[in-house]
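What follows is a short report on a single structure.
The complex appears here without one of its protein chains, the remainder shown in place.
The first chain written gets the first letter, and so on, giving A, B and C; residue counts start at 1 in each chain.
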């Protein structure tokens, strides 16, 4: 029998991507969970099949025999919905920032309000399978990583563990994201006329995704400079990471360190020449990595690209869902 | 009587921008200079006034009483055209890279061929008025700066001269440019379908504009990491520059250093809060600068934005032309 | 002494364009008129000159010695502001639809509420100078035309007056507009992620701009089919107009009819070959027209292009302002 996963927030970009991915998944069926009444009368299209829809409540979830619930909702909504679903015995994957940090004080520092569920915060597994594949299958609650940290951690942690980055000189991560990263809610900043033919920096040295990188790559704040930018395109994140290499004589040697970590990873691709771009990862769950090294001075650049809605959100959530439900990790994602 | 300036290369993006700016200039009249026969039959539009057109030769220039010639041509064309125009007594502003570097060996290293005019290379004034205003009016040949170095030098040199950058930790300049920077010649890389909804890095640590920054900001190669990126938009350059500040306690103090250098500069604008973006400089000759500092760790970010076709090319060329011809520097540019 | 014009609504796209045009106008100085308190703290940029700002009241307008007021506001705001300004002796150009139609019933039919100022509605001059140049200078209140009707009327009226369109067969006007036509207020429909890589039709056969075309080109509703579309770009309107030609043997003959009407019009350009596009009119007050005719069957196509923010809004308003204030009609617009 098919497994069944509820999606709360399917009108947002991440939720819509979850629906798209699970619709194509051979063994997991999506069920939409309506959190609020939709006011707009729907467009009716003949020969368009709509998925099953239920209320976003534990009772409805039980009646519909859901195996897990995916929350593609803002942190404050996830904080309200996750506890009752968990209490009812459902497993939850949350795509917001509600359960990503480890301590209530860190949450309060970056999200601006006190955390109402410190025990769940401590309990939640961090859903980056490439690093934490063992802990995810047994978790009740999975915090799906932020889009920027997914790319940054996949690019940085192998090199830091190998000791080939001069931390004292500092690491720069210059990150650029498509507009979908800001969500679907209309705002002047994400209106077409403000974004087209424009480009800008935001959250300079102060993005709430930074602590996820420090935590999982084991970095100090003073060692890591991060700035986000808004690209005039819909989907994709590309990060250009600069550092001084330590005891590394060639780009090929840098690549070898990645190869040692990721040789069996289905979703990490390494560029032997050329560089990743956003087109190459769009609509895929891949994380593409390219390296450059100036052997004389040790200056190094790593370029890492993901689709922020797939590997940076819904695709990674399906990867986690597969792990939770005992399916092959790549199912529905290749 | 009006002054007259010839434009070679008016079909390219920089040349077309020169034509647009000089058409609106109150005291300098543009004259188009045809370098090659245009094969396409022109579109004929009634009530569209076309500028005077002559051949791109010293003889035609003399007959047309030109006061100066602007070369918006590739380096190899500029290398062929500049000497005869100069020999005929015309003053030349070259928008290509042909005369920007100081030594033939540097030119050969970055442009891939030996320089046929080493004396002109040594003679050419570097047309960045904010730094070299005194030398430009008396020059025969002005090398208009590259687009990336214009932004980078305006952002870096004041801080480096003030000694407030920790050079040993290295400076990172992450640069993003619109597609017009690649010129008008069709190529797969600049085709619409390759660029739209895409973003990529190029010339990692190896861009030919780097030596212009090292030269005019007095930096060593090991101190400066530069990567260029292609934005899915037509015009604009934004550079995000990272460094460790030295003896500086606040963003306001960084801004004060800029203010001391640029207090009387009409084309440099400083952001007291917020950050520059490409929309703010599009179609203008402004260079906009914003600063961020983490006072605890000394990590600093400077964001600098220009329109690559204006302050990064044609606008700066008009600024230089005004200086050459004794006009107020801002004429036709505000 | 310089003339002075107030602008209400300078944060909207049309109002910002008015500010841009009048800032460059040699004889008219813009004065911003604040209608509501701006809640956001402004970005402060050094060396950025801001225009004089006053309240949007008749008293402030008199104290500031304004010669005219431009309303770049929604219809309901214009309906509230125009009467007091007029009562105080100020001349008003309104860029909204508040005073464009001739009868209260037509207004109610298309704008959905009863018109509170039927006498002003009857009095207002329709500000399409190419047709009504004589009546504008003496008007107290000018209704600046809609963007779609400006293009459609300039394309259709000369041909209809010449009797060379088979009205019985019907005229189709397929109109496409950039996103700025929808205004600056954020909405899901105009958010970047909804618009980019998308295209859609709206207001099929039912756009509120249609009655302006029927009125000024003297057409019956049954003779004119109009559909609007949303282009993924910021500015520009292109209309493709189809009809059956009557007694016309060639495209050149069609062009001659335009030439007879527009020979002395500075802002109408006719394509003898090729076709207008949006790039050719962007940031200009031009209306570009191209024609195609299949002589065998009489099927004809006219392509007309304007910048919706210039000839379709702010540029045409400046044209009207010049007429109102006794300045040359093209001043500040070429």
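To be clear about the criterion, contacts are C-beta pairs under 8 Å (C-beta built on N, C-alpha and C of every residue); 3 or more make two chains touch, one makes a residue touch a chain.
In this text, all values refer to a predicted model and were calculated from it rather than measured experimentally.
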Selected from B:46, B:140, B:184 or B:246 as touching the chain missing from the view: B:184
Contact residue for the chain not shown (choose from A:17, A:166, A:212 or A:288): A:288
In chain C, positions touching the absent partner: 169-170, 172, 174, 176, 178, 194, 196-202, 204-205, 221-222, 225, 227, 229, 231-236, 238, 240, 242, 244, 275-279, 282, 292, 294, 296-297, 299, 301, 303
Interface residues of chain B (partner: the chain not displayed): 13, 179-180, 184, 186-188, 190-197, 232-234
In chain A, positions touching the absent partner: 41, 43-48, 196-197, 259, 262, 265-266, 268-274, 283, 288
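Criterion: only the chains that are shown with their structure count from here on.
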Most centrally placed chain - per-chain CA mean versus overall CA mean: B
Averaged-CA centre spacing for the pair chain B and chain A, given as whole angstrom: 39
Approximate Å spacing (C-alpha centroids) for the pair chain A, chain C: 46
Computed distance of Cα centres, chain C from chain B, in Å: 37
Two or more partner chains touched - positions in chain B: 196-197
